Structures are given as C-alpha cells and as structure tokens.
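With one protein chain withheld, the remaining protein chains of the complex are depicted in position.
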Amino acid sequence: MIRFDSDYMAGAHPEVLEALVRTNLELTAGYGNDPYTAEARDIIRHLCDCPTAEVMLLVGGTQTNATAIDGILRQTEGVLAADSGHIAVHEAGAIEAAGHKVLTLPHYDGKVRAEDVDRYITDFYADETYQHMVAPGALYISQPTEYGTIYSRAELESLSATCHKHNIPLYIDGARLGYALAAEGVDFTLRDIARLADAFYIGGTKCGALFGEALVITRPALIKSLFSLVKQHGALLAKGRLLGLQFSTLLRDGLYTRIAGRAVEQARRLREAFRAAGYDVVIESPTNQQFLRLPNAVIDRLREHASFDYWGPRGETHSTVRFVTSWATTDDDIDELISYL
Amino acid sequence: MIRFDSDYMAGAHPEVLEALVRTNLELTAGYGNDPYTAEARDIIRHLCDCPTAEVMLLVGGTQTNATAIDGILRQTEGVLAADSGHIAVHEAGAIEAAGHKVLTLPHYDGKVRAEDVDRYITDFYADETYQHMVAPGALYISQPTEYGTIYSRAELESLSATCHKHNIPLYIDGARLGYALAAEGVDFTLRDIARLADAFYIGGTKCGALFGEALVITRPALIKSLFSLVKQHGALLAKGRLLGLQFSTLLRDGLYTRIAGRAVEQARRLREAFRAAGYDVVIESPTNQQFLRLPNAVIDRLREHASFDYWGPRGETHSTVRFVTSWATTDDDIDELISYL
Amino acid sequence: MIRFDSDYMAGAHPEVLEALVRTNLELTAGYGNDPYTAEARDIIRHLCDCPTAEVMLLVGGTQTNATAIDGILRQTEGVLAADSGHIAVHEAGAIEAAGHKVLTLPHYDGKVRAEDVDRYITDFYADETYQHMVAPGALYISQPTEYGTIYSRAELESLSATCHKHNIPLYIDGARLGYALAAEGVDFTLRDIARLADAFYIGGTKCGALFGEALVITRPALIKSLFSLVKQHGALLAKGRLLGLQFSTLLRDGLYTRIAGRAVEQARRLREAFRAAGYDVVIESPTNQQFLRLPNAVIDRLREHASFDYWGPRGETHSTVRFVTSWATTDDDIDELISYL
Partner (left out) sequence: MIRFDSDYMAGAHPEVLEALVRTNLELTAGYGNDPYTAEARDIIRHLCDCPTAEVMLLVGGTQTNATAIDGILRQTEGVLAADSGHIAVHEAGAIEAAGHKVLTLPHYDGKVRAEDVDRYITDFYADETYQHMVAPGALYISQPTEYGTIYSRAELESLSATCHKHNIPLYIDGARLGYALAAEGVDFTLRDIARLADAFYIGGTKCGALFGEALVITRPALIKSLFSLVKQHGALLAKGRLLGLQFSTLLRDGLYTRIAGRAVEQARRLREAFRAAGYDVVIESPTNQQFLRLPNAVIDRLREHASFDYWGPRGETHSTVRFVTSWATTDDDIDELISYL
C-alpha cells in the first residue's frame, strides 16, 4: 500500500534523526537554553536576513498558531482569516479558547484577497457600532494554503501593505512553508516572507522533522513576554534542543527546501499523470498537495493499492480526492501509482 | 425631535419606577435573596407553566447571553447562531471571551432554518475530522430577531425538535420578547416558548424596565452552579430586588405584553403609512422595529424632525433605515412622523 | 428589626432616586452617550483634579474589578492582592475566568504593606525561573479594606511609589470609597487617590446609589479599547444615563461624602457603646464596618432585635460579628441598638 494521506506519516528525514542519535547522551540545559537552539536561531535569522528577529521553537502547528495569535491580539481583537483557514476550521477552537474570535473572509482556493481585507477593515470602522464588535487585530494567512495554492510575491506584498496601512500585523502559518518555497514557479524567498510578515512560522512537522515549528517574529516586541506565554500555553518543550537540532539540520545547508522540492516535483508528476489520463484537476496546486476529481470507480480501484483522502463528501458518481507527497515519498511510489491509472 | 433610534432611550414604565420608589427605603437581603425576587420567580414559573424552571435575574442582554451560553457549553463546544445574530456580531466577542466559538448559519431576515441546523450537525459528524473542529453544542436564536421578524410556532417546534433530535439545547435570546409575544399575527405564547426552549430570557431593558433580563432555564440542571457562574461573570446585582420588583411589576398582570402591544401597533401604523406613501418596506416585520428603504432626500428631510438609524451604509440615492417604537412612544409621535411624509 | 447586615440593603438615597424619577421619560442615546453621563464624567475629572482621566461607569464591583484588571494585565501577568482581598476570595474566580492569577500577599487587618509588595517583586525577578511563573502586573488594594480599615496617605504614597518603582500600576477597589473619604481621622482626599492610583473606582452601590461604580483611569492609555472591553465583559449598561444621573447627583455637591460621613459617625457611636459596655473591639475600624467580639449569649439576645453577620464561624463561647451602617441607617437605629446592650 503506497500512502498519500498526508505529509506527516513518516518519522524524520534520516539526517535529522541522525543528529538526534549523535547527540542523544549529551547533557544540556532545558527549555531552549542550549547551543543547538542557539544555532538554529542564528541560522534562521541569517536566512531571513533579519538579525533582530525573535525565534521561538515550538512543537506543533495548532499550538504555534494559538500561542502567537494570543500574543499578538488584545482581548478585544480578533484575527482575520479565510473561512477555509486552519485556525477557522481545524484547530478545535484553540483561538477562541484563548478568548479571540476568528473573523472570516471568503477564500479563493484557500487564499484571501487584499481588497477583501481592506474592505473589511474599512467597513468595520465606518460602522457606527464598531465598538460593539470584535476589532480586526491581525491577518492570518497560510502559505501554502490548505488547498495547496500559494500567494505570489505580489499578492504577499499587497496583503502586507494592506495590513500595515491599517496598522495590523500579518501572520503567516507556514506549516508547509517548505513546499511553498520549493513550489513550481515560486517567485519569493524566505527573505521575502520575513520582510513582508510581522510573524510567521517555518513548519518542521510536515517538512522533514519529527515535530517542530519555528516561530519567527520580525517586528520587535510584537509579542511581549513570549517565553512565559509559550510556557503558559503548554508549548515549552523541556528538552528544547530536540527542536534546535532538527531545525539546524534542516536549515543549515538547504536540506529543508531540497527535500520539499523533490516532493513538489513528485506531486507535479502525479498531477500531470492524472491530467494526461483525462481526469479533472480541481485546483491548480504548485505544491505537494494535489486535488483531483475522479470517478468513484477509479477511486475504489486505486484504493486497493494506495491510501488517500476524500476532500469533502463522496459524490454520486465522482468525488474529489487529495494526494499528498512528502520528503518520505519515493519516486517508485509515484511510478507505481501512475501505473494503476 | 421625536425619536425612533431604539427601544432603550427612556427610563422605565411609570408603574415600574413607582414600585422602586415605593419600596426604596426597605431593607432586604442582597443578591436576589429577597421577597420581590422570589415573587418574580414565582410569577415567571407560573406564566411559563413550568414550576421547576430555574429563574435568574440579570442586568443586561449581552451579559445574560454570555453567562447562559458559557454555562450551557462544554469547553470544546460552540454555539450555532444566525450570522446576523446578536452574539455573532454585536457583543464584542463576549462568547469567545469565555472560550467558545460562534458557529454561524445563514440567516433569512434574521432567522435560521431548522433544515440548516439539521444539515450542519449531520454534516459535522459525518466529517472524519470532526474531532478537530468545534462541536455544535447549542442553538441560539433571537425572538424577535435583530430584523424584527419572528419565528412562528411551527418554526419554533421544528427548531426545538431538530435540537433535541441532535441532543443540543435550544436557547432563545428574548431581549425584545415582549414585542414578539405581542406581535401582529402571533401564534405562540410564553408557555410555548418555555415548552420549546431549554433556556431563554425575558427581556426587560427594552420592554419597560430600567434594566433587567429574566433568564429562565426549563431543562433541569442544564447549567450547574448557576449562581456562582453569574457572580463570576460579574452579573450578580447586589440589590437584586431591583430586578425582582421590575419583573413582578411588569409580569404580574400583563403590563409587559400590554405596553409591547401598543408599541407594535404604533410600529404597524408607521410602516403602513410609509407603504401608503409609496416607499419600500424592506422587511415585513410584525414587531416594533420597521425597516424602510427611502430616498436619501426623504431621509434628510425626516431627520430634521425625527431621529432614527441607518441600517447599513447610506446608499447613492436610497438607503435603508430603521424605526423603533417602544412602550415610551406616544401615538402623537406616530401622528407627527406620518405628518412629515 | 433593625438591620446592620450590609450597606446594600436599601435602594438609593432619595435625592438619587428623585433624579431618576425626574428624568424618567426623557429619551437619550444609550451606552453612556448621554448628557448625564458626560456631566458625571466632568464632575469626577474635576473632583480628581485630573482632566485627562478616562471615566467609565459600570454597574457592580466584581464586574468593575474583573473588567479593569483584565484590561490592565497582559496574558502572562497576575495581580497582587491581599489574601483577604475581595478579588482573591469573594468574586467567584472572575479574575481567573479572564485568565489571570491573583498573587496573594499577607494582610494586616485587610491591608498589604509596601515592603511586602517590594519584596515580592524583587524576589520574583531574582528567581532564575521567573519566566515560568506568573509575573506581578498590577497591585490591587481596597480602600477601605474588607476589614473596614483604611490606608493612610503615607501608606498610599508608599504603595504607589513601590508600584511605580517596579513599573506596575496601582489599582484601588473603592466599593466603599465614600466611607474612606469620610473616615475618622482621614488624612487624604479624592485628589490624593487620583494622584496615587493609576486606576480606581468610586463605589456607588454601597454609598447611596441603586447601583453603579465609576471607574477612573488616571494614567492615559492604561487600558486600550476600554469601551469594547466593557461591552465584552457584559458590563455596558444600555441605559447608561442611569449611572450618569446617579453619580452626578451624588458627587455634584458633596452628597456622597456627606451621607457617608453620617454613617461613619453612627458606626463610631455604635462601636464606642460596645466598648463602653466592656466588649472587645476586634479591629479598630474608622469606617462604617465595625467588628466586635461578643459573648454568644449577647449575640443571641441582640439578634432578637437586630440583624448582623458573623465574621467567621461561631465560637464556643464568644464570636466575632460585624455591624455595618450606611446612608440608610438612622440615628434611631443606633440608639435602639445601644439600648439593648
């Protein structure tokens, strides 16, 4: 059975695991006060061309979103997001549990539009009753989105400019950021992300690590008492070096984007094979998630050999399904899947 | 200047105020442990035909919604509501501040449909990832709605049945309940409300009291430790008898619906006068709020004599405006307004 | 039965009620956007000699504490308070419900000492693990305290200086502030309070109003988006003018301290009569609450004629009881009580 359910089915990239094994018996200080975390922070600041960035390594994506957004917002503020955004749908109300409303915008294949953000905020303050409503205090976007799409550099510039025009920070959920940085036709770099976002995270869990997300805060003092806030959210890993080691291994010499690039290329091959076989590509995704509309009979036949998820409910005759590749996908996996078409 | 901005512009109905004056120097126990509150509770239980109902008197509507819904839901649950519902829009995130998401449904002139509720919950549990999402834990509706419309008895029966089929409580925001009970063509009574809802409140602030909302919980033990929860929400009035006195005065012999009925009749006259003058009635409201689409020139002219609010932004040539009557509106006010048409 | 249970047993001072009656049928804007609230704010700013103070009128004490402290603190901060403080004991966890820890200090007849505050904060930051603990973000004191005692001007100066040395605001719970301002031997004024505290409230509920607490923020921008925060806490009264009218009546020409002064004098007479009769005065209170240690037989006999509370559990032979006077206490009440000694 070849598996395309998600990009968090394997452990860590072997180089990452090897670093953990190599250092396993070293004794270091806890909570991120170790040399490996320091190194990871330095590498990230360098890659972001942002020497003043605050870098905090956390364990998971929902945790990182909840902690960062809680730290960014005041009590009376909410966070703007696509109604398809992970925080709006699939985080079990973690944002609300910290007291904040998710203010939803329409999505276009997972993306929000700068003009919608601009209109929302403008209309908000034009409403005489705005003080009775939850004020937009930040914009959340995911890059790539939950639909595999990516914002172009121009779109990021526009969203960033809109946020700053209205004096709210832009926060980017980079759970799969590696796959965006290595996407087909990508026209931005990590430095662009760091320049345009006020805070974002570099996802490790889905991009080669056992676990781990590197929160990068580029606007000084955006979040006060970050360490304590992380602790309060139950998000402070005792053996913080496990995070430091993983990120320094992934980022030191480009392993992160290299393995993501391979997964993106595999996803492209997979998509084009389906297209060549006459099936509908539902979303033109340049990253490691591909969304296809297939006859149910085809789905049933493929599922004898491969696992993958429905995207929405099963239809009468056709359904949309999602295939996800990762650093752990092999070229043979792709060849084999294609052979079943 | 005659005023139709809202139904909370005057103090209390004179009989209510008179009761406060008459008893002012009496010394009674605090926090609702007084005979007037006991009397109000008895009257409400009797009017609801629900001798086991728990009745708690609070000060304001947002406070009552926040306290009750917080008490009803578990941490992982949210509350279903029309996307136009007061808790979804105009309570400054009070529901979220207590940790709960408002799960929005489309509205039809302020109302939700039982079929939408049913589909939402059915789809929710059909989704394999439902445990990653906020579970619908209650349904909130307002009666009348923010658009002046009311749910018919059949609609209430249907919503109640849908909720109970899915084992979630139905909560009714009755900030203007008096105007619903006295609405044109009303086909339900307070007993129906009490029979169909698991919890609801009888609004005082907008219906004759200085302030006050009577929360009625008809399903035993729906909210545990209610008194402490009210205290925790900062919603426990020290001189609780002020609430008891107002509600017993309003409800003892029908003053509540009598004064609401007069306001509804005034609103009807006002609406029909506009209609007769050729203007668009935007929403067919049988209660004390009327929504009209008028040429801006007419609005500007009327505003020299009367105050009333825009409903949404001012348009290019025409705008929608809202006129609200209350127990404090006089027939002369209506006559005068009509004279300007 | 003469009653000394508490100072919130009667309605409002007749002049206050008269103001509500006089204006009852006026139609004004809601939520504090009315001329009476504006007047009250002006009077308070003038009395505080603080023209830039932000003044917000709320309904009750727990509500005011919860809203203000929530607004002052960051998520990772707690509030220092005497372990006998109202927020630490009798507000049903309202501070914690907003996510904040109450950090307790020992009390001395209800008061905290500046040296204890100083040591707490100094020790806190000297602890290497301080980032794992809740940071002290404000100091809460009550004036008078729950034990009827008051901080002298020198003590207030010292507390204020200690807070500002450590860069945290001083917040004063003035639920009974009138009785402090009119206390025996008082050596401070409202202007001193306003000068030394960063935020405080002038209590109405226990000092002549039906209800109402006037939150005064003297440090500009201490609480951002205050109006929305009040709304979110369910603390925004629709008919805000009821608060404005009460405070302007109480404060315009000294009614507030005049009636408090009479209650304090009555409390003094009561206390000295007990002392003269040979009973123990447990706390030397210069305000309207008096704490006496009486033989149980005396308590039982007095309770045939007067109501008052135990302060702590009933002892074997003697118990401590509390007598509270208020603006509604008459000199005859005191004479009658004394006659039973």
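Here the chain labels run A, B and C in written order, and each chain numbers its own residues starting at 1.
Here is the rule we use: contacts are C-beta pairs under 8 Å (C-beta built on N, C-alpha and C of every residue); 3 or more make two chains touch, one makes a residue touch a chain.
All figures in this text were calculated on a predicted structure; none of them were measured in a lab.
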Selected from C:M1, C:A126 or C:A221 as touching the chain missing from the view: C:A126
Touching residue (missing chain; options A:T28, A:S152 or A:T189): A:T28
Among A:A40, A:A92, A:V112 or A:L250, the residue in touch with the chain that has been omitted: A:A92
Contacting the left-out chain in the complete assembly, out of A:A10, A:A154 or A:A297: A:A10
Those residues of subunit B which, in the complete complex, touch the missing chain: 70-71, 74-77, 98-99, 131-132, 135, 224-225, 227-229, 231-232
On subunit A, residues whose C-beta touches the chain left out of the figure: 3, 5-6, 8-12, 14, 17, 20-21, 23-30, 59-64, 66-67, 91-94, 97-98, 205-206, 210-211, 228-229, 231-239, 242, 328
Subunit C, residues in touch with the chain not shown (by the definition above): 75-76, 78, 89-93, 96-102, 123, 126, 128-129, 131-134, 309, 313
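Following the convention adopted for this analysis, only the chains that are shown with their structure count from here on.
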Subunit C reached from subunit B - shortest hop count over touching chains: 1
Degree value of the rotation bringing subunit A onto subunit B, based on Cα positions, nearest 5: 180
Centre-most chain [mean C-alpha coordinates]: B
Whole-Å gap separating subunit A and subunit B, where each centre is the average of the chain's CA atoms: 42
Subunit A and subunit C, separation of their C-alpha mean positions in angstrom: 50
Contacts with 2+ other chains: residues of subunit B: 91-93, 97-98
